[in-house]
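Below you will find the structure I want to go over with you.
A single protein chain has been omitted; all remaining protein chains appear in their positions.
What follows is chain A.
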Amino acid sequence: MPQDRPSAPAPSHRIQSHSSPVNVVYISEDNERIYSADASGLVAITSTRTLRSLASWKAHEDALLGIQEWEDAIVTHGRDNKLHVWRSVREPRVALGDSAALPGLQMTSLLYSMDVNALNYCRFSLCPLPAAQRTEDRSALIALPNLVESSLADAWTLPSRQRLHAAIGKSEWSEQPAADGRAGSTRGMPFLHTHLWIIMSMHLFQSADAELRILMGYEDGSVSLSRYARKDKKTSVEGIGWEAIWTTKLHLESVMALAVTPDNTVALTASADHIIGRYDLLVKTPGTELATACVAHKTKSVGHSTITIRDDGKVCAVGGWDGKIRLYSVKTLKPLGALTLHKGACQALAFAHTTSSDAIPEEGDGEDITEEEKATRSRWLVSGGRDSRVAVWPLMSFTRT
């Protein structure tokens, strides 16, 4: 490593909330709370200011697959085939009457839950709708594996829990299956699944022209981007109306994780092999462009279990089975550094969010934390590992000066 580059940091804090392998970590949009969940179904919410648990409860009977804060709710998804939505927990107002009494843990309450299919370990994907499209019972869409067929996806609405689109990806089965995925893509035809590969990871989003799209990573290492082409009907069944924009297979092993930049332009996939796939989501038509748009970058490490992209879309972090966290530039996949702490595989990663500094300054307790500290905090990376450790890493900004 060159001398002028600062050495990799040690974790600044460790959160000791779990005694089982940590599967999921997540940082709230305002960087105030860290969510972590483990294989025993325990969810812990930790304040980033005090680094103490705000709440800790057993949300699921089995390991957690995903957790996300969505406005005033927390969505948790477990391997016990349940998806729960909880009332969110906020930091209590600091020390009433200046007493030193430590506030106890808060209780959260279940708002509603859904029965889902969690056989394939695939995490849900939440797509909050823009304000204009919201109705009372429909403020977000959530993509989940299909209830019967793990290789298909469903899209539901929240909070009404209505299935909007069922079995996305199914309609393509009926078409002529290609003999081989690569051949298919060279012919300019969408690659069609010849086998029922289960979905490993997905991402539901709305494109710039408000078209609903879904990006899915499969067990065989392929990734496909589909769009809902029908304008007339809001709902669909049997995957009718969904068409694949492109499908490509960069990985030799199954896709373990998928990350998309906040502006939905670039996606990265990590897999058990040494490849990191980079996909340009703006490519409209499959063709020669696809070869340049979807690139397999070879890394020097094998076995990646998770990947995440920072808000600014410049840096990504990949957690490996060797417990190392490797940082790469999103654009070039150039390695930026490696963080070493976890002894088991690093199974979960989350970047803090870049909060705009001109956000409304909080009155009252706003001075509890300085702007500088906020800036530092927005560069945090949180990692969770099989060794049941959750660590907070303060990173440099990686911006050129």
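Definition applied: a contact is a pair of C-beta atoms (placed from the backbone, for glycine too) under 8 Å apart; a residue touches a chain by one contact, two chains touch by 3 or more; residues count from 1.
Note that in this section contacts and distances are computed from a predicted model.
Undergrad: If you had to name the missing chain as UniProt does, which of "Cyclosome subunit 8", "Cytosolic Fe-S cluster assembly factor NUBP1 isoform 5", "T-complex protein 1 subunit beta" or "ARM repeat-containing protein" would it be?
TA: Answer from the UniProt record of the missing subunit chain: "ARM repeat-containing protein".
Undergrad: From the listed residues A:19, A:162 or A:329, report the one that touches the chain absent from this view.
TA: A:19
Undergrad: Thinking of the whole complex, not just what is shown, which of A:51, A:129 or A:295 touches the missing chain?
TA: Only one of A:51, A:129 or A:295 touches the chain omitted from view, namely A:51.
Undergrad: Of A:133, A:162, A:235 or A:370, which residue touches the hidden chain?
TA: Within the whole complex, the residue contacting the unshown chain is A:370.
Undergrad: In the complete complex, the non-displayed chain touches which residues of chain A?
TA: Considering the whole complex, chain A reaches the absent chain at 10-14, 16, 19, 49-52, 94-95, 98-100, 102, 341, 343, 367-368, 370, 387-389.
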